[in-house]
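Pasting a structure below so you can have a look.
A single protein chain has been omitted from the complex, and every remaining protein chain is retained in its original position.
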Amino acid sequence: MKYAHAIRDALSIELRRDDAVVVFGEDVGAFGGVWGVTRGMTKEFGDRVFDTPISEDLIVGMAIGMALRGMRPVAELQYADFVFCAGAEVFLNTATYRYAHGGLFDLPMVVRMACGGGGFGPEHSQSTEAYLMHTPGLRVCLPSTAYDAKGLTLAAIRSNDPVFVLEHKRLYGVADDVPEGDYIVEFGRARVRRAGTHVTIVAWQDMLRRALVAAEQLSDDGIEVEIIDPVTVNPLDVDAIVASVRKTGACVVVEEAPRTGGVGAEIGALLMEHAFGYLDKPLRRLAIPDTPVPMAEHLVDALAPSTADIVTTVRELMR
Amino acid sequence: MKYAHAIRDALSIELRRDDAVVVFGEDVGAFGGVWGVTRGMTKEFGDRVFDTPISEDLIVGMAIGMALRGMRPVAELQYADFVFCAGAEVFLNTATYRYAHGGLFDLPMVVRMACGGGGFGPEHSQSTEAYLMHTPGLRVCLPSTAYDAKGLTLAAIRSNDPVFVLEHKRLYGVADDVPEGDYIVEFGRARVRRAGTHVTIVAWQDMLRRALVAAEQLSDDGIEVEIIDPVTVNPLDVDAIVASVRKTGACVVVEEAPRTGGVGAEIGALLMEHAFGYLDKPLRRLAIPDTPVPMAEHLVDALAPSTADIVTTVRELMR
Amino acid sequence: MDDATRLEIFRQSLLSRRLEERVMSLAKAGEVPASLHMGAGQEVAQIAALAALRPQDPMLYGHRGVGYWIARGVEPEVILCDIAYREGGTNKGKGGPMHLADPSRGVLGETGSLGGNFVIGVGIAYAEQYRRSGNVAIVFFGDGTANRGQFHEALNFAGLRKLPIVFFCENNGWGLSTPTAAASAVVDIARRAAGYDMPGVTVDGRDADAVFAATRVAADRARSGGGATLVEANVDRLHAHYLGDREPYRTDDEKAALWVNDPLARLVTQIEATGIDVAPIEAEVADRVERAVTYMRAQPLIDIATVREGVYSEPGIVR
Partner (left out) sequence: MDDATRLEIFRQSLLSRRLEERVMSLAKAGEVPASLHMGAGQEVAQIAALAALRPQDPMLYGHRGVGYWIARGVEPEVILCDIAYREGGTNKGKGGPMHLADPSRGVLGETGSLGGNFVIGVGIAYAEQYRRSGNVAIVFFGDGTANRGQFHEALNFAGLRKLPIVFFCENNGWGLSTPTAAASAVVDIARRAAGYDMPGVTVDGRDADAVFAATRVAADRARSGGGATLVEANVDRLHAHYLGDREPYRTDDEKAALWVNDPLARLVTQIEATGIDVAPIEAEVADRVERAVTYMRAQPLIDIATVREGVYSEPGIVR
């Protein structure tokens, strides 16, 4: 089953199971969303899957209000960059509403959005997980497979806390084995996507795919890479990353976001704190070199870490 | 001269020197701003220092438009948290306008705002420098003294790039020596606020004040702390931090923002990359432990790194 | 409005006024933080509006005064403890008077950054409509806040979906130091309703009867499926914006002129005309306030050990 379809499956399961669930966002109704995730759903669910105006503050703010009244809203932002179009609602109101009101309210709400990729330009291509991760109160999921996309979406809707799910544009069409029916992918449990002994790579989504390809090439050189997919970055499975790095003694983080202040920075600092003395080599971060994401795909390809970049970096590190 | 006054001095110098400069924001006109920074300025500058409606998107977006037409706008947001009330304008439009349009436009604009402190609650207390630092295209200043506040504000107004100046609420009333007239504090040049040999502390603004007090206490124990004030975090003076840490072999970052994904994370990763092998001790980060900032001052005091926390952490590190 | 209702509005308004006066004196004496925005002059409108709704109708209040809570039966003790960051309040020092909450009374809080109430309120109203609860949401806000973008996004959607909600604007002629006429292209905020296909009505907010009548019409319309209304009450802010504000922007004479129209005095006249002596009510209220102060003083400050509580729900995920 494809990633987009797996998310649809999760949404449908929850819509059927719990009438507190509604799904909304720009063009998610009859049209099925710009990414096709909700295609066909209005047939079964009618107005429980509905279009909103082009009003991002409304989309997120409305989710807060619904959640305050016991609903379990699932909102879609067309692009992960648009967390900033709803900036106050996401970073101030969603994040602090529970805490500010003495923990009296739960906010069971989900905000789904499409991140990464190329050909969409500087305000439609960002992967905004580092911003969200720096914001206490928000859970942040980064599904890298259809299996995880479904299981994380199910977990997100059942979470009593606000969950932001960044779906990767380049993965929507990618298929893998997805069980029928109900299952949960737990938050805060990283996955070892490939076992290895020489170096740990932390990567997710499209960068994970590149890392897996790179790992096969490196294996030919005798370098066995262990690849950790964090799955969620809030909560972040520090133990899994640390355990792997303590074993391998080296770490490369590959991410599709600006290097400075990215998730890789946090992982670097965590390794200092929790794996000091175990590292034989310094951390390496492969990321977007503090540049907006351009429109032209060939420029994006030059900017974002490539399989070749990963191979080169690991080789240098292992030299 | 007090910090608030020093900023006013800088604004006045530029308003006199260049009629392209205007100053605006909520209540900055006749009232003089909630922090008193622009007090009295309408007398000399009339409508060149003007009130806006409570419209943060407008405040920042208008600055972009003015800058596109050759003006040098200086906007005030009442709180640094409110970068999110103007989220699309700050993180998408200001940050990418130049790049997206092929570098054809300069955006000489300044956004000033008050950060940190206690007694204002979860949406009026944040120090948002890590979010801004993760955003290519934005310069970010963190003045810690009246001297730097004036010199950075002058530099910011003369910058052809968008500059965000985070002014600390607890520093507005603090005085130090400020020269009359015109001078610039350069971006990307960290300051050694205290020379030492045993451990490097990176801190700024209110945390810098605490670090300086802690350093004196530690000195009594024979621990000589070197304190680096980054002054700006975009650009960040990596060399200065690295040089200090290579010398001392240990580093503590103290910041008034959530730990995860903070400036300290970036410094940790940079040290891995540039000072690997020089560190005798792991990085320590003192920060807000991934919690919103509460309203009650005594709770804020319990949450933010204190002088005692710094002393304890350094002692533990040096043991 | 019948006499009993008016009497109750008077009682609550008087209690609000006296409680607030006590908070001001306590704050001046340094016994509680000076964080409350005084509501004198506006509490009658707030309370009359809420009298026109049902006690369980969900409410998001504005930042001005204590009237909203008194109207919902929140005890003065509770209010004082939230203001004083002591045990016995609702939000445990996390939000102080900005974020008092009591879900059982429909007191659903407030966003500290202005504008969030609009969109969150729409989500609440959506939930009421979806559940066919028969409840009507009410959102209070000031004229200055009506210039935030969320006003537009929220009222458009409420108008579109005929949501059961009352947008209640307290137009006091000021946004902090900025006159409404210097911030808003139209000084009658109700005129904006036309852009959202909803009725907009302006009433004299110093007249409890008028406010009650207009709000009742709006609530009835909402409850019967007729959708949202924008009610604007013209009121006076009798005190400064907050305690520290010395009001350089208006003269003592201007302020004195406002006190002549004090709506509480008008209520006294109306009540006395029905043959009721208000002196015993005054005495009773004074006593009530002092009991609350005594209670508050005996309560401990919020324990700093709880500072991190409330960020996330427990358990996070419900199956």
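Going by the order they are written in, the chains are A, B and C; count residues from 1 in each one.
The working rule: a contact is a pair of C-beta atoms (placed from the backbone, for glycine too) under 8 Å apart; a residue touches a chain by one contact, two chains touch by 3 or more.
Since we're looking at a predicted model, the values are computed, not measured.
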Chains in view touching the one left out: A, B, C
Residue among B:D27, B:E76, B:E89 or B:D290 that touches the chain left out of view: B:E89
Contacting the left-out chain in the complete assembly, out of C:P55, C:G195 or C:P248: C:G195
Options B:G25, B:P53, B:P143 or B:P230, residue touching the unrepresented chain: B:P53
Selected residue (touches chain absent from view) among A:E123, A:D206 or A:E266: A:E123
Where the missing chain touches chain A, by residue: 26-27, 29-32, 34, 51-57, 81-82, 84-85, 119, 121-124, 289-292, 294-299, 301-303
Positions on chain C where the hidden chain makes contact: 147-153, 155-160, 182-186, 191-192, 194-198
For chain B, the residues touching the chain missing from this view: 22, 52-53, 55, 57-58, 60-71, 73, 88-89, 92-93, 96-106, 136-137, 139, 155, 158-161, 184, 186-187
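Heads up, the rule we're going with is that only the chains that are shown with their structure count from here on.
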Farthest chain relative to chain C (centres taken as mean CA coordinates): A
Length of the line joining the C-alpha centres of chain B and chain C, rounded to whole Å: 35
CA centroid of chain A to CA centroid of chain C, Å: 40
Separation of mean Cα positions, chain B and chain A [Å, integer]: 30
Chain A residues counted as touching two or more neighbouring chains: 88, 92-93, 96, 99-100, 136-137
Two or more partner chains touched - positions in chain C: 91, 94-95, 98-99, 111-113, 115, 149, 311
